[in-house]
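For this view, one protein chain was removed and the others were kept in their places.
Up next, subunit A:
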Amino acid sequence: MIGRHRHLLGLEGLSREEILQVLDLATSMKEVLARPLKKVPSLRGKLVVNLFFEASTRTRSSFEIASKVLSADAVNWTASASSVTKGETLVDTARNLEAMRPDVLVIRHAAGGAPQLVSEHVACAVVSAGDGAHEHPSQGLLDCFTLREKLGTLEGKTVAIVGDVSHSRVARSDLHAMPKLGAKVRLCGPPTMIPQGIERLGGCTVHHDLREAVEGADAVVMLRIQHERIGDPLIPGTREYSKLWGLNARKAAEWLTPGCVILHPGPINRGVELSPEVADGPRSVILDQVQNGVAVRMAILYLLAGGSPAEVSAAGARS
């Protein structure tokens, strides 16, 4: 359980305390990852099934590693090798997997709400690993974890999120979590990439000028421009996009405050939203995000597979 929740389908319904519960536990989990022997028996005998209907290397591996460090067994089930092509419905697929008695089902799906649909038909815990343009809760949590680690706190901080917000589940999860931890969010992108009514989610302002959005910010989250969107047609092309909304070394030097850090959920389109010098530069915490992702997912799996935060110091980090 994460607070009152048996599943992790999004961050919209999580309270500040519930988010902090995961982040605090992830701090202990990160200690485990720093050890020479990266294995604790906390989830021994538990089964985690990664059910991925969309291609993903980073997130799937991250959940898989998180499972293994906690001694859970992890099975990956991908759509390309699945019965989906034979016309099986999502609910049938989930029920079949459920019959193999997993403790946690991690789901990525192109349709918003798909993990919720599954959660209504299975008894095990369900974790969304990203559904359509809805939410990507573990990414939102690892972004918060990384910001807390780098900035000390999110209280009073300003975070700019730049790019295709309309198709971004990362932006939505960030937007549901960061204001609860005290941060202000600025969303930035061309109007075609800012969905109607996003400001009504609260805690954010909308900008179309990159400089206005990033000046004075404590952190900038650069979203990936997905090439498949170009024909949509939300933007004329990547050339103009990178000129107007991409971040390069010159803009970073002129507009960003000295302590401002740069995040990206990956994978990066180098030269589109981020120039290589910025992606690899001293402000970039992109690889920290990846490492923190494992710790955060360990915390999520631990809580949902039946652990409690009190146990972790004994069974997990300090055993």
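Definition applied: contacts are C-beta pairs under 8 Å (C-beta built on N, C-alpha and C of every residue); 3 or more make two chains touch, one makes a residue touch a chain; residues count from 1.
Assume contacts and distances are computed from a predicted model.
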Among "Sugar ABC transporter permease", "Dihydroorotase", "CRISPR-associated protein Cas8c/Csd1, subtype I-C/DVULG" or "Outer membrane protein assembly factor BamB", the UniProt name of the subunit that does not appear here: "Dihydroorotase"
Among A:R169, A:R186, A:H264 or A:R297, residue touching the chain not depicted: A:R169
Selected residue (touches chain absent from view) among A:E135, A:E149, A:D218 or A:E273: A:E135
Selected from A:G3, A:G113, A:P190 or A:G203 as touching the chain missing from the view: A:G113
Which of A:M1, A:A79, A:L181 or A:I198 contacts the chain that the document leaves out: A:I198
Absent chain, residues of subunit A that touch it: 12, 89-91, 109-114, 116-117, 131-135, 166, 169, 172, 195-198, 200-201
